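Every protein chain of the complex appears in place save one, which is left out.
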Amino acid sequence: MAEGILVAAAVLIFCGIVLGVFRLILGHTVVDRVAAVDMLTVFSISMIALYAHIADRFIYLDVALVYGVLSFLAVLAIARYLERGL
Amino acid sequence: MAPHRPGFKMPSGFFWLWFLLTFVWVAANSSFAIEALATGALISAVLAYLYTRKSGAWKDVRFSPSRLYHFIRYVGVFIVELVRANINMMRYVYAPRIDINPGIVKIKTKLKTPVGRLALANSIALTPGSLVIDIDGDSLFIHWLDVKTTDTDEATRLIAGPFEEHLGKAFG
Amino acid sequence: MAELIGSILVLLGAIFHFSAGLGMLRMPDAYTRMQAGTKASTLGNTLILLGLGFYHPEWSLKLLIIICFVLMTNPVSSHALARAAHMIRIPMTRRTTVDALRATRQRRRSGK
Amino acid sequence: MRRAFVILVVVLFGLVFTSLVIAHNERHSLRPLAESYVKLIPQELGAPNVITGILLTYRAFDTLGEVAVLFMVAAGVGLVLGASNKRRKSSPRKVVETARLSSEIVQSGAQILAPLIAIFAAYIIMNGHRSAGGGFQGGAVIASGVLLLVLASTRYRVDLEFLSMTESAAGVLFVLTGIAGLIFAGGFLDNRMLPLGQFGAFFSAGAIPILSVLLGVKVGCELSVIIDRFRA
Amino acid sequence: MMSNVVLATGLVLILIGLWGMLTHRNILRIIIAFSLIGTGTHIVIVAIGYVTNGTAPIIDRALTLLEAPARAVDPIPSALVVTAIVIGLAVTAVMLAYAIRLYESKKTLSIDAFTESKW
Partner (left out) sequence: MLELFVYLLCGSILASGILAIRLGSLMAAMVSGGLASLFAAVCYVLLGAPDVAMTEASIGSGLSTLIFLYAIRRTATAKE
């Protein structure tokens, strides 16, 4: 029961990733693409945490932690570049 | 600032930052072994001293029971608002025709300290439907997904009202 | 029982993730996309990590740290991105009713 | 003509790669060398993380060489960009002066987050022997903290002298630790000169945590210097 | 089975990067394609080290010392790639520095303009 619900959740996250990649392909402006990348990093944090549960390894959470701490830096750098502040 | 006293004085906010960093260290380690704890406390003390000496944001974080109480109240309000706004957002997203009238409105804030203003901006940005675009002195410019009013005071009450009261008491 | 609660939380988070992706695809302009995409995914992430905390109580401290970091960093980056977008004049949707920021900037420039 | 040539090259590479994919079979057990690493490193060196064990003991001399390459890259980038930076500075530093200030939220956010990133980098470096992490990763996180400060304020100046001093000191200490391994234990950079301790504890695996700290500091300083060289 | 797909992905990524490198004339785009080739190579090396149903070679509560040789993946490719990524960043930095210098000497980024060192 619980495992089935987890599989359904994983499939939903897949669909979200596919939609985000579509936005990356369609995206009219750079800002749209960067926003899509921002969303996809958060998705990857969830996916890594979910995989840590599936594989039952505690240490994989460290990778999710690195993502949580550092993923916003790329978006911040691009935003600072776009507003000519770099 | 406090009157100058002779002798060595830690920068204000030091102990609070030290405590926070040690907590982050312990939580990341997920163990309470004594040598890990001691190393973490040492590293956090050095880092906390360096950062509170240089930067101003941590200086006015103080600790008192009433502040803690208001901080907890703020967290509660924040969670309720977060869930409500997200459900609201899902209604827009799943509607067959997206019916929104977005716009950028201006609101005023009474908060003064950097931490308080940062927390206010983050809570406004995290509740979908409103996103801080620029901050200029006391006025915040907010992209609002569904503009209900363009009046500054009314918009302030609607957007920042739930958070500002507790944040003002928690962070000053 | 705890497993059931955890899996339901994870499912809720996944639903939020999916709707974030859908909002990213459907919304009319860059600002509204940013709102739909990055915020709903933050809540979804929080819910998923909370649900995993029900599965593994001994992981909960680290999961809490991840949640706090994401809640702290994500709005900062999305604010910076929105500011940059407004600065380089990414067009807003035609439905936009009011733009107080541009009005203020123009008033200030003409006043000086 | 050009395009046909490009297509020909890519197709030829594609054929070679296809044969590689077809020939590859997923392994069902470890190769003998890998198996002996997986057995030996936890038992003899006391490091739960086999990868860090390989990087900091068996291949530590190689790691030292890689860090030297990084140092050379930092110096080389400074050499290549130095002349243009000087020219840029003689004209009255247009870029930095006209750069827009970041918003107040980003500035206070950077001040709040910088110590947290620093303690997090310390966590990754110190736990190199028992969790995923180690010197290279922690060094990259240190450089990311510097990067955050650089992004938040255009006036922030990286203290190059301090960084190069720290970096040289870490390098010298790394080599000295290696020589100490030569004297007190089996060979250069042998980690068993210190007691191995209890398996999986915070201070265990002999000299690996010390080497990890030195490596992390060195990599962090070098990456920060590379970032600063690009800033003009 | 799984690692075959990942291996194919890495090789196709190398091909994509090769294609981009050979067709574009802008130096910065060539560097982007070069870093794509680097990513593809890393993926290939990690995929070669995968063992069926393997997990990370880090001994803890979930992977005891006794069952490690049976369940762990090959640690040697991982150790290679960790250093390769850092050195890859250094290589990219050197290339970008040269690109900046070349741009300042000729005010253009197209490699068609730099013909002096051709044979």
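Going in written order, the chains are labelled A, B, C, D and E, and every chain counts its residues from 1.
The working rule: a residue touches a chain if its C-beta (ideal position, glycine included) is under 8 Å from a C-beta of that chain, and two chains touch if they have at least 3 such contacts.
Only a predicted model underlies this, so the values are computations on that prediction, with no experimental measurement involved.
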Touching the hidden chain in the full complex, which residues of chain E are there? Just list them. 1-3, 5-6, 8-9, 12-13, 16-17, 19-20, 24, 26, 28-29, 31-33, 35-36, 39-40, 42-43, 46-47, 49-50, 54-58, 72-73, 77-79, 81-82, 85-86, 89, 92-93, 96, 99-100, 103, 107-109
Can you list, in ascending order, the chain D residues touching the missing chain? 49, 51-52, 95, 124, 132-134, 136-137, 140-141, 143-144, 147, 151, 223, 226-227, 230-232
Which residue numbers on chain A touch the omitted chain? 7, 10, 14, 17-18, 21, 24-25, 27, 30, 33-34, 37, 40-41, 44, 47-48, 51, 54, 59-60, 62-63, 66-67, 70-71, 73-74, 77-78, 81, 86
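Here is the rule we go by: only the chains that are shown with their structure count from here on.
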With centres defined by CA atoms only, which chain is the most remote from chain B? E
Larger contact count among A-E and A-D belongs to A-D
Distance between chain D and chain E based on Cα centroids, please, to the nearest Å. 16
Centre-of-Cα separation between chain D and chain B, whole angstrom: 33
In chain B, which residues are in touch with two or more of the other chains? 24, 28, 30, 121-122, 132, 134
Could you list which residues of chain C touch at least two other chains? 22, 34, 42, 59, 62, 65, 69, 72-74, 76, 78-80, 83, 87
Can you name the residues of chain D that touch chain B in the complex? 103-105, 107-109, 111-112, 114-116, 118-120, 122-123, 126-127, 201-203
Given the complex with chain A, which residues does chain E contribute to the contact? 55-56, 58, 60-63
Provide the residue numbers of chain C that touch chain B in the complex, in ascending order. 16, 19, 22-23, 26-29, 31-32, 34-36, 39-40, 42-43, 58-59, 61-62, 64-65, 71-72, 74-76, 78-79, 82-83, 86, 92-93, 95-102, 104
